[in-house]
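Mind having a look at this structure? Questions to follow.
Of the protein chains in this complex, one is absent; all others appear in place.
What follows is chain A.
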Amino acid sequence: MRFMLLFSRQGKLRLQKWYTATAERDKKKMVRELMQVVLARKPKMCSFLEWRDLKIVYKRYASLYFCCAVEEQDNELITLEVIHRFVELLDKYFGSVCELDIIFNFEKAYFILDEFLMGGEIQDTSKKSVLKAIEQADLLQEVSLNLKHKMA
């Protein structure tokens, strides 16, 4: 996978993850262009399109579009399910996730994505393993918080 974008129906970018080195300028240009293309598509259209030399796989969940750019030889359907699994992970973590969760806890959304995908490849497909990793981290965090409170 080359990159993943999350953006709203209004064209606000909520999350972006790039798996190949890309100049900031190009990123902005690609995001703008791609959002335009995807937002212009109608609901019943297919979830795949060719864009530049990439394959785009996207799916809309409520107000958010999840959009992945994959290589020519990558499997489109399984990429759709990568998106779905990511949504499930967010959902499980936040408890019925909504766009606001991702806005206000953007750093958490990045952490979850990082646990799930690394360098654009799936690291683990098990929901349990991924969430365990995140929850462990949260636990560590609470411990350190508690320590802080005690010291204070």
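Keep this in mind: a residue touches a chain if its C-beta (ideal position, glycine included) is under 8 Å from a C-beta of that chain, and two chains touch if they have at least 3 such contacts; residues count from 1.
Just so we're on the same page, contacts and distances are computed from a predicted model.
J.: Can you work out the missing subunit's protein name as recorded in UniProt? Choose among "Proteasome subunit beta", "AP-2 complex subunit alpha", "NADH-ubiquinone oxidoreductase chain 3" or "Two-component response regulator ARR22-like".
T.: Checked against "Proteasome subunit beta", "AP-2 complex subunit alpha", "NADH-ubiquinone oxidoreductase chain 3" or "Two-component response regulator ARR22-like": the hidden chain maps to "AP-2 complex subunit alpha".
J.: Which positions on chain A touch the chain that was left off?
T.: 13, 15-16, 19-21, 28, 41-42, 44-54, 73, 75-78, 80-82, 84-85, 93-95, 98, 100-101, 103-108, 110-111, 114, 118-129, 133, 136-138, 140-142, 144-145, 148
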